[in-house]
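Everything on this sheet refers to the single structure shown next.
Every protein chain but one is kept in place in this view of the complex.
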Amino acid sequence: MGNRETIVDPRGPIIFDIRNLWAYYGEKPAVKGVTCKIPEKRVTAVMGPSGCGKTTFIRCLNRLHELSPGARVEGEIFLRGKNILEIDPVVVRRRVGMVFQKPNPFPTMTIYDNVLAGYKLLGIKLRREEADRLVEEALRKAALWDEVKDSLHKRGTYLSGGQQQRLCIARALAVKPEVLLMDEPTSALDPKSTAKIEELVVELKKSVTIVIVTHNIAQAGRVSDYAAFFYLGELVEFGPTSQLFTVPRDKRTEEFLKGKFG
Amino acid sequence: MRSILWRKFKDRSALLVITVLAFLPALPLFHILYGIFRLGLPAFSWSFFTHLPTPPGEPNGGVGNAIVGTLMLSMLASALAIPVGILSGVYLSEYARGRFGEVVRVAADVLQGVPSIVLGIVGYLWLVKPMGHFSALSGAVALSLMMLPVIVRSTEEILRMLPYTLREASLSLGVNYWRTVIKVLIPTGLVGITTGILVALSRIMGETAPLLFTAFGNPFWNFNPLQPVDALPLTVFKYAISPYQDWIRQAWGASAVLTLMVLGLNLISRILARRLSGDGK
């Protein structure tokens, strides 16, 4: 439904090919006919005013949307050429991880167990050395290792908000996903923690594709390579961030970037 | 990597096992209701509701006195428990700050946890022994001890849910606090408070243990609170463990009456509660 000329296909390898995606809560559509391609090993920012369907959109990408009561999805989402709507969601979610708006470490588990939750919950047994290695690797990637290496067996809920969010990132990274979805990961954090996570996002794109929802235009400018602009459930514009920010092709994008609504 | 098929299989089996186990408890309920109504309803007749019990084998025995007794006990117990319960509930929601409020709450919780047979002993020691004989009053006291905590806690909860602005509105009109409570808060929360009372009432109506050595039972008509009375649960107990077919038949009949009363109260309180949550929005 979005104007074709405003949706620019990215260059380089594509990981998600989304075609005419509709997502509903009951009878009410929250995402309306979105078509776009997400580039591999890049950071794609999803922007738009509150309630425009950003969260709903990325929750479709790992089939979490279906967990909401009465929720439904139509269209096609190809992940490396296979439609994930036809794959078991349990498998999709291993390949497409998620970091949520509010840090949500498991309060019943230690930091160590939190990182390995993707294995423990599924009943996957790891050898001791392998588990240790996975934990260290994931925590290092999430830039948390140095802060928690001496308290791995304390509960994750004792950490600060920013540390908890990085723990959640480590938890998602530990299962080695191909894509990491992040839903406003810094909106509940202080500026210092936010800066840390932004650095982390830029660092992580070497190994994993990132789709990040953000309210913060400056943040999108700092971290993303591509940007998508949503308005009332429609994808209005999609393209390289630099292009979208300097010469927006749609009037609504321009107004949003100028802070007209928000 | 664990096989996805195996994990899926476990997921499905868990769903199946849990669903089956969750529905199994419905079986005894339906069986009990079935028993009560299949064996109990045929015992219903005019004389069953209006006559006094007869010795086994003699026809036209009834439970009239037990129905009267149950109603009398319920009313006496309510008369004792409702005013005290509501005002203590008001205290907890409106006045209690700090330690003493906690003590009262704990007392209510403790009272709620006391086994009903123990309350029967207490009723016996407090009233039956000093008076020298069993009485409806002593039974009602034991039952009111069971009602009290339920009414206190539900009243407190309901009043707490009322918005503070309601109190301000009334107080700003120059209305006293106590009038605000009696004229504004309690009427506003009336549906909820009534629900709590009905729940408490439906609980005590079927109670037997506290009556065994207080109200005791009485095969004759009695309307005097200071004399022993019969009650439906006492009749059920006495008849159920008797060896006479006739009495056992009447035990089922009395159970049916009791169940209808208790479930009726339950149903009314449910309807009220539903209306309450509808109003709340």
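Residue numbering begins at 1 within each chain, and the chains themselves are lettered A and B in the order written.
As a working rule, a residue touches a chain if its C-beta (ideal position, glycine included) is under 8 Å from a C-beta of that chain, and two chains touch if they have at least 3 such contacts.
Note that contacts and distances are computed from a predicted model.
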The chain missing from this complex carries, among "succinate dehydrogenase", "Ferredoxin", "Cytochrome P450" or "Phosphate transport system permease protein", the UniProt name "Phosphate transport system permease protein"
Given A:Val34, A:Ala117 or A:Leu189, the correct residue touching the omitted chain is A:Ala117
Which of A:Asn83, A:Thr108 or A:Ser242 touches the missing chain? It is A:Thr108
Checked against the full complex, the residue among A:Pro29, A:Gly97, A:Pro185 or A:Gly239 that touches the missing chain is A:Gly97
Of the candidates B:Met131, B:Leu190 or B:Leu263, the residue in contact with the absent chain is B:Leu263
Missing-chain contacts on subunit A, rising order, are 62, 64, 67, 90-94, 97-98, 100, 102, 104, 106-109, 117-118, 120-123, 168, 171-172, 175
Logged for subunit B, residues touching the omitted partner chain are 7-8, 10-11, 14-15, 17-26, 28-29, 31-32, 35-36, 84, 87-88, 90-92, 94-96, 100, 103-104, 106-111, 113-122, 124-126, 145, 148, 152, 176-178, 181, 202-203, 205-209, 212-213, 216, 233, 236-237, 240-241, 251-252, 255, 258-259, 262-263, 266, 270
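In this section, only the chains that are shown with their structure count from here on.
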Chain-centre distance (mean CA atoms) for subunit A and subunit B, in whole Å, is 54
As the complex stands, subunit A meets subunit B at residues 88, 90-91, 122-124
Note: in the complex, subunit B contacts subunit A through residues 1-2, 4, 7-8
